[in-house]
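One structure, pasted below without further comment.
One chain of protein is taken out of this complex; the other chains stay put.
Order as written gives the chain letters A and B; numbering starts at 1 within each chain.
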Amino acid sequence: MSDGRLSVFKTYKLYVGGKFPRSESGRVYEVTDPKGKWLANAPQSSRKDARDAVVAARKAFGGWAGATAYNRGQILYRVAEMLEGRREQFAREVADAEGLSKSKAAAVVDAAVDRWVWYAGWTDKIAQIAGGANPVAGPYFNLSTPEPTGVVAVLAPQESSFLGLVSVLAPVIATGNTAVVVASADAPLPALSLGEVLATSDLPGGVVNILSGRTAELALPLASHQDVNAIDLTGAAPDAGLAKELETAAADNLKRVLRPQHVDGEDGAGGTDWTADPGTRRLTAFLETKTVWHPTGALGASGSSY
Amino acid sequence: MPTTAPAFADATASDSALRRFLHGLPGVDAVGLEARAAALGTRSIKTTAKAYAIDLAISMIDLTTLEGADTPGKVRALAAKAVNPDPTDRTTPRTAAVCVYPDMAATAVAALAGSGVKVASVATAFPAGRAALDVKLADVRDAVAAGADEIDMVIDRGAFLAGRYLKVYEEILAVKAECGSARLKVIFETGELSTYDNIRRASWLGMLAGADFIKTSTGKVATNATPANTLLMLEAVRDFREQTGVQIGVKPAGGIRTSKDAIKFLVLVNETAGEDWLDNHWFRFGASSLLNDLLMQRQKLSTGRYSGPDYVTVD
Partner (left out) sequence: MASAFEYAPAPESRSVVDIAPSYGLFIDGEFTEAADGKVFKTVSPSTEEVLSEVARAGTQDVDRAVTAARRAFGTWSALPGSERAKYLFRIARIIQERSRELAVLETLDNGKPIRETRDADLPLVAAHFFYYAGWADKLDHAGYGANPRPLGVAGQVIPWNFPLLMLAWKIAPALATGNTVVLKPAETTPLSALFFADVCRQAGLPKGVVNILTGYGDAGQALVEHPGVDKVAFTGSTAVGKAIARQIAGTGKKATLELGGKGANIVFDDAPVDQAVEGIVTGIFFNQGQVCCAGSRLLVQESVHDEVLHSLKRRLSTLRLGDPLDKNTDIGAINSREQLARITSLVETGEAEGAERWTAPCELPSAGYWFAPTLFTGVTQAHTVARDEIFGPVLSVLTFRTPDEAVAKANNSQYGLSAGIWTEKGSRILAVANKLRAGVVWANTFNKFDPTSPFGGYKESGFGREGGRHGLEAYLDV
């Protein structure tokens, strides 16, 4: 302000099918920092936006699941590269969103960049960890391979608006799933900005779709949607009643459900420590195991000795 | 002159046509084939069914001696056994045939005169088949002239494996022409063809060329008749009859030594080609020691006691 120049505000939009639409409902809601200072108006997505996002995610699934693991790894690494270049922007947004100091927010963004790098490297390794040859007692070749389960609804964590978001989103898409993400309700701006990074990282449109709004309003239609294969309930952690309701709705088509987990970490009582080693749990939660059999048999029918 | 079944006249028009035809036959999955043969091998054949199967098996035997040491005496002994397999039980059926080398055919014919037991003679430079066509045909003529009812020829496996299918086909035609009224059994030596796909192709090649029987083996190599290769050949004759109306016989030979084994083969016949083949005009066992085991089992069924080798004749 010192130079007297009036800054240009950013209009935050959803990220659906590779495009940046407003909510079809035309609704927005005020996003503030933890102290109540207005930051922006975010789109308040409707159930129809959720439905559109599922359609986009389903459309993208075949191509993304069918891409080579190497290619997915390249793209996830590209996300890290793009993010690295916009560290300052994200540090500012995370600081605003979570009320962190500048240095803490920068550390969070760095961790998020590193998390993309971590999962970029997993794309072509998880199959070797989670699959393999099975020594069946017969003349058969038998191989188990992990495959993405499909369209995954991801309720991003409410507290950790960016590192938490990246930590739940990256493992879902690393293995070839496509995602419909419901951003932190009160701190959606870093998530919406992430859409801009994804859009410039060679990630095919529709692989990740990001919605902002009221978690319960969006989560319920996603949990009961018959064309969604799995749901990550992390963002429902603060509301056990909602989590149960969503899990119940998810049973209608037997979605794979990742329940919210409370792990005491350094963030404070009950919060998840998103800086901890993520392990492979979030990768394997949204994988199916396909086992293929084929007869081997003898080279010849003779068994002859000459 | 034997003619190719009309439905497949085009298939034998040229070497390339024949190759296309044979390579266009459905493939064989080895594990699946062997699993099916093994599953049929678990049929439990008891009491009346067993008695039926034992008598049927005896009646299907081509009682065989194919040794360098064969003599007229040996052949006459074998012939006597074929006519009267169990001297203690005259209800025992006779075997289908006695199978010998061409130079023993006349002896066998004389010994079996009027018995109804056929004389089968191997020919075509059995077992290797490595001789000039003229020599092979002369071999066949000798056997036929000596009175053989059936000729067991070997195919040229070398030509087959080299992909010269028309050569194999024409050789079978030529042999068939020399057979006159004798029935022709075509031996593939399945152990040398090695793959089931080859055995299926050889089966069709033989049937197209006018074989009356298709036969697994000479008994002179490591792997002879097996349930799987016989099942495969039974599928071939079944399919050939469905498509042409012509029925062809099957003869597994070599390695079938026990009643249990023989009954398993009869189950294969029953449940694959069907009961039309449950007759020694259409199915044979090329065997020698099998007969005594069948006889001992037969004695056990009729007396309730287990028999022993001293109660059957050694030939």
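Worth a mention:
The working rule: a contact is a pair of C-beta atoms (placed from the backbone, for glycine too) under 8 Å apart; a residue touches a chain by one contact, two chains touch by 3 or more.
Quick caveat: nothing in here was measured; it's all calculated off a predicted structure.
Touch with the chain that is not drawn comes from one residue among B:P26, B:G73 or B:G114, which is B:P26. When you scan B:I45, B:V100 or B:V312 for touch with the missing chain, the hit is B:I45. For chain A, the residues touching the chain absent from view are 129, 134-138, 140, 142, 144, 149, 229, 240, 243-245, 247-248, 250-254, 256, 279, 281, 288-295.
Counting over the whole complex, chain B has residues 26-29, 31-33, 35-36, 42-50, 52-53, 56, 235, 266-267, 270-271, 274-275, 278 touching the chain that is not drawn.
Convention: only the chains that are shown with their structure count from here on.
The mean-CA centres of chain A and chain B are about 68 angstrom from one another, to the nearest whole unit. By the touch criterion stated above, chain A contacts chain B in their complex at residues 139-140, 295-306. Chain contact summary for the complex, chain B toward chain A: residues 29-32, 34, 190-196, 198-199, 221-223, 226, 228-229.
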